[in-house]
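After the structure tokens below, expect a handful of questions from me.
With one protein chain removed, the remaining protein chains of the complex are shown where they sit.
Note that the chains are named A, B and C in the order they appear, and that numbering of residues resets to 1 at the start of each chain.
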Amino acid sequence: MSFNTFGKLFRFTTWGESHGPAIGCVIDGCPPLIDLDEQDIQKDLDKRKPGQSKFTTQRKEADKVKILSGTFGGKTTGTPISLIIYNEDMRSKDYGNIKDKFRPGHADFTYFKKYGIRDFRGGGRSSARETAARVAAGAIAKKVLGKKIGKKFKVVGAVTQLGILGCDTNIWNEKIINSNPFFCPDKSMIKLWEKYLLSVRKSGSSCGAIIEVRAKGVPPGLGAPIYSKLDSDIASAMMSINAVKGVNIGSGMNSAQLSGESNSDEMFQKNKKTNFKSNNAGGILGGISSGQEIIVSFAVKPTSSIIKKRETINRFGKNTSIVVKGRHDPCVGIRAVPVGEAMLSCVLLDHLLMHKAQNQ
Amino acid sequence: MSFNTFGKLFRFTTWGESHGPAIGCVIDGCPPLIDLDEQDIQKDLDKRKPGQSKFTTQRKEADKVKILSGTFGGKTTGTPISLIIYNEDMRSKDYGNIKDKFRPGHADFTYFKKYGIRDFRGGGRSSARETAARVAAGAIAKKVLGKKIGKKFKVVGAVTQLGILGCDTNIWNEKIINSNPFFCPDKSMIKLWEKYLLSVRKSGSSCGAIIEVRAKGVPPGLGAPIYSKLDSDIASAMMSINAVKGVNIGSGMNSAQLSGESNSDEMFQKNKKTNFKSNNAGGILGGISSGQEIIVSFAVKPTSSIIKKRETINRFGKNTSIVVKGRHDPCVGIRAVPVGEAMLSCVLLDHLLMHKAQNQ
Amino acid sequence: MSFNTFGKLFRFTTWGESHGPAIGCVIDGCPPLIDLDEQDIQKDLDKRKPGQSKFTTQRKEADKVKILSGTFGGKTTGTPISLIIYNEDMRSKDYGNIKDKFRPGHADFTYFKKYGIRDFRGGGRSSARETAARVAAGAIAKKVLGKKIGKKFKVVGAVTQLGILGCDTNIWNEKIINSNPFFCPDKSMIKLWEKYLLSVRKSGSSCGAIIEVRAKGVPPGLGAPIYSKLDSDIASAMMSINAVKGVNIGSGMNSAQLSGESNSDEMFQKNKKTNFKSNNAGGILGGISSGQEIIVSFAVKPTSSIIKKRETINRFGKNTSIVVKGRHDPCVGIRAVPVGEAMLSCVLLDHLLMHKAQNQ
Partner (left out) sequence: MSFNTFGKLFRFTTWGESHGPAIGCVIDGCPPLIDLDEQDIQKDLDKRKPGQSKFTTQRKEADKVKILSGTFGGKTTGTPISLIIYNEDMRSKDYGNIKDKFRPGHADFTYFKKYGIRDFRGGGRSSARETAARVAAGAIAKKVLGKKIGKKFKVVGAVTQLGILGCDTNIWNEKIINSNPFFCPDKSMIKLWEKYLLSVRKSGSSCGAIIEVRAKGVPPGLGAPIYSKLDSDIASAMMSINAVKGVNIGSGMNSAQLSGESNSDEMFQKNKKTNFKSNNAGGILGGISSGQEIIVSFAVKPTSSIIKKRETINRFGKNTSIVVKGRHDPCVGIRAVPVGEAMLSCVLLDHLLMHKAQNQ
């Protein structure tokens, strides 16, 4: 059971609401003797934090993380690591408008139906602010993976489609990806994306995105069939991110259209290493990593808090309409990039630990 | 932890290999006092069983299920329900060919890498034969849902894309779907699909498919944010099915291309009931069911056991090639339809029980 | 998996070290719409907090709890409740002595063997200070049980043996129990216990205790055979408390010496209610509550941090001896009373939720 806990052996539990005093998470099952300080986590949080460009929400959050437990003398001790991030820039008055109305396409309605109560300020628990806690957990997972697997391990995410605009993913250069505000891997598209997103924002609308995350250096053998398959756990992880509606592994939905022979990634041995001629499988066969690059992509739907007027109902069951002002990301998908990286890292570490348990 | 167990409160554990003496599953957490006999399960198994048309594998399996525990006087008792299905038509000699060679695109390679040993006969544990056990568990889940929710509850799956050929899903008539060997909802396409699949088979190749599963009558409020979101658990469930590479909820991957206003499903109240103008969300918002129809689709890659010759390696690390004869589905996606229905049913029941626990 | 998480449906995760900045816990799965403020939790914490009499450690901790998430407008929202208690009176210098030496009978040695690193200040994670977080979680469990079961529900714990001195448990009056510093139910023994404990303390030694916890008003039917039996989960809960070495349900270890007829609690119907002539079962049969009072007792070993000189080894594998000064409880068992009450409450709530899930 795991309402707010993710993972099996490397587990994190997140807590906190968008406009409460703080958010945070507790990481359990982290191996001991890993070097860890706040800066290791902060640098990943900085990649996700809002207000960094005109393309994301203007809420200003330093997102400074504090380690409250689980380390001693700069090293993990194997005991739970508690992290806290204080909320700073909360303008609850912005939300008077949605106190009683449900935003179409938003969790407002379903939280109310489920619990009979909801913290409406900024979306409360359903806010994407929760993902900061995931990024923090992911930063720790990366540190552990770096130590256990070595330097060849690397996770990189990018936006490969911004609304209606795709891009070329053949170039996959981390430097390019991380030097533009869209995490776009294709230099030639950046200007166009910028124009497009500004026009979306100006029109009071929003747009979706596709994020792709790749992990290099993953050893073969990770994944626990049948119901903890690596791809099954990745799908669960990605679909748990706010606003995600689809997940692909390798060729994903497109594999339905491939022929048997083009889909099957042929293998050959060279220099005592196993090689593959293609990677439709996205590095996973039968739920177990093959040693190829892990390739995952997921779709983030457009932000549902938009200025365009929409018909809806209120909590008293009356018809009404809504216009959502305030500070919102025109494309929340952009800030999902570090979240996807974090979630993939956590799943991989979890499976590395599971593999050690059963197979070593 | 759940290598071979699925679910949290309604749980099933499957066991068995393709060419061992039997396969089976143990269902735990089933509510008591539900009418249940073998025929309730058998009728779903019959929908999945092989050898029913020329479009599926010619392996002949009666797939007769036997209840070994957990019922008394025709009713469930709340104790674990053990089901067994004996394997009958095993031609292990068919598999001498793949004893030492890895089929490209198959789990052969990764199981060997993970465990250092594998039952190569018919794919062993990685065989889609395991899904019979899921269908059996799903049949029980449906019985419970039928009692707890009532007759309005209904799960129906169909093939909506066969290889390169799509179809019109606007007509969604259970009778049509279940009266053709492809579970195709679009009458006008059946002939074409038949021709296409026969040509695929004749050429020694295989093709993929997209399966869509819809659940009517699901009450709002099911789903446990953040890490047991209903969609997150559905994604995990579907991705755990053999050969699945992508999962969509509602508009899925396409939601990336929608504008904020077209994506957000507007709401209105009529006759004291909440209505939605569209269903891009696939019935799930913030990980919680909204009361709309649940819509899930997933892609099944082409069967990797094909007659076309493919380059590969053997377990001694030598380059070789492989041609897989024997009895294989040219499109394993077709038989995934009842499996998708079963998995969705199990997830929904699991969440219904979780909802009762926390909220009632 | 649950290294630092307790419970299945009502779950709490604790974190923090004795001499870190804070300790805390995250409660997940709490039903929504339960009235809850900090004072509800504080009053239980006050019962456990140190420095309240000369019979407990002189460490001064206000143990003020702060709710960081999960409530809105004074009610629970169904989302995780994060609680924090700052550490205040930390005298790390007291622990220079045990930095490199292992206290016999203490977790010092085993934590070091397991993790290769330990926060030696005040026992770090192995400190009984962690139990404050359990008491906080238990306070919430009691609130929920009070609402779900009603006022007849009541959990009361007492010390029934202090070192070599027992007492009469036939009088079980909550007022008496909570009005003496030993939680002793037998007025006539208090003076003697006081004298005894002062002499133990003066001699630089310590003593153990037996704690008994009783729950009234528990409905029949709670408990999930076979491996989540109510008594099995209670045993696990109590044995997880620091220094506990034995757990009894009802007649416990003594039941081995009873005859079949005296052990079996005869039943009779009166006024349409089921009654029992005795309660050797401690309210649990076959792992399921019978409706009788739940009776649990557990033994707490003597504090291992004592002034008396003991032979031991240091972390370099050298023989040495140790004398532990500083602020320690001469009988840590006394402060285990509210912890036992909390753990029993959490287990009962957990099973109430599980029962609702499967049986309602």
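Operating definition for what follows: contacts are C-beta pairs under 8 Å (C-beta built on N, C-alpha and C of every residue); 3 or more make two chains touch, one makes a residue touch a chain.
What you see is a predicted model; the values in this text were computed from it and never measured.
K.L.:
Looking beyond the chains shown, say which of C:K43, C:K152, C:K308 or C:K325 touches the absent one.
P.N.:
C:K308
K.L.:
Pick from A:K152, A:K318 or A:K356: which residue touches the chain that isn't shown?
P.N.:
Counting the whole complex, the residue in contact with the absent chain is A:K356.
K.L.:
So one chain is hidden, and I want to know which residue out of C:S18, C:S126, C:N180 or C:S345 touches that hidden chain in the complete assembly.
P.N.:
Only one of C:S18, C:S126, C:N180 or C:S345 touches the chain omitted from view, namely C:S126.
K.L.:
Write the list of subunit C residues that the hidden chain touches.
P.N.:
1-6, 8-9, 14, 102-107, 109-111, 113-116, 125-126, 130, 161, 163-164, 200, 205-210, 220-229, 231-240, 242, 245-261, 263-269, 272, 274, 277, 280-282, 284-291, 299-304, 306, 308, 310-313, 317-319, 333, 354-355, 359
K.L.:
Contact with the hidden chain only, please: which subunit A residues?
P.N.:
1, 9, 29-32, 78-79, 225, 353-354, 356-360
K.L.:
Residues on subunit B that touch the omitted chain in the whole complex?
P.N.:
1, 3-5, 8-9, 11, 13-17, 20-24, 26, 28-29, 32-33, 68-70, 72-73, 75, 77-82, 84, 114-119, 124-125
FYI, only the chains that are shown with their structure count from here on.
K.L.:
Specify the chain with the shortest distance from its C-alpha centroid to the centroid of every protein C-alpha atom present.
P.N.:
Taking the mean of C-alpha atoms per chain, the most central one is A.
K.L.:
Where the centres are mean C-alpha positions, what is the separation of subunit A from subunit C, in Å?
P.N.:
Chain centres of subunit A and subunit C, defined by C-alpha means, are spaced 39 Å apart.
K.L.:
Return the distance between the CA-based centres of subunit A and subunit B, expressed in whole Å.
P.N.:
About 26 Å separates the centre of subunit A from that of subunit B.
K.L.:
Nearest whole angstrom, what separates the Cα centre of subunit B from the Cα centre of subunit C?
P.N.:
Between these chains, centre-to-centre, one finds 46 Å.
K.L.:
Scan subunit B for residues touching two or more other chains and write them down.
P.N.:
Answer for subunit B, listing residues that touch two or more other chains: 1, 9, 225, 354, 359.
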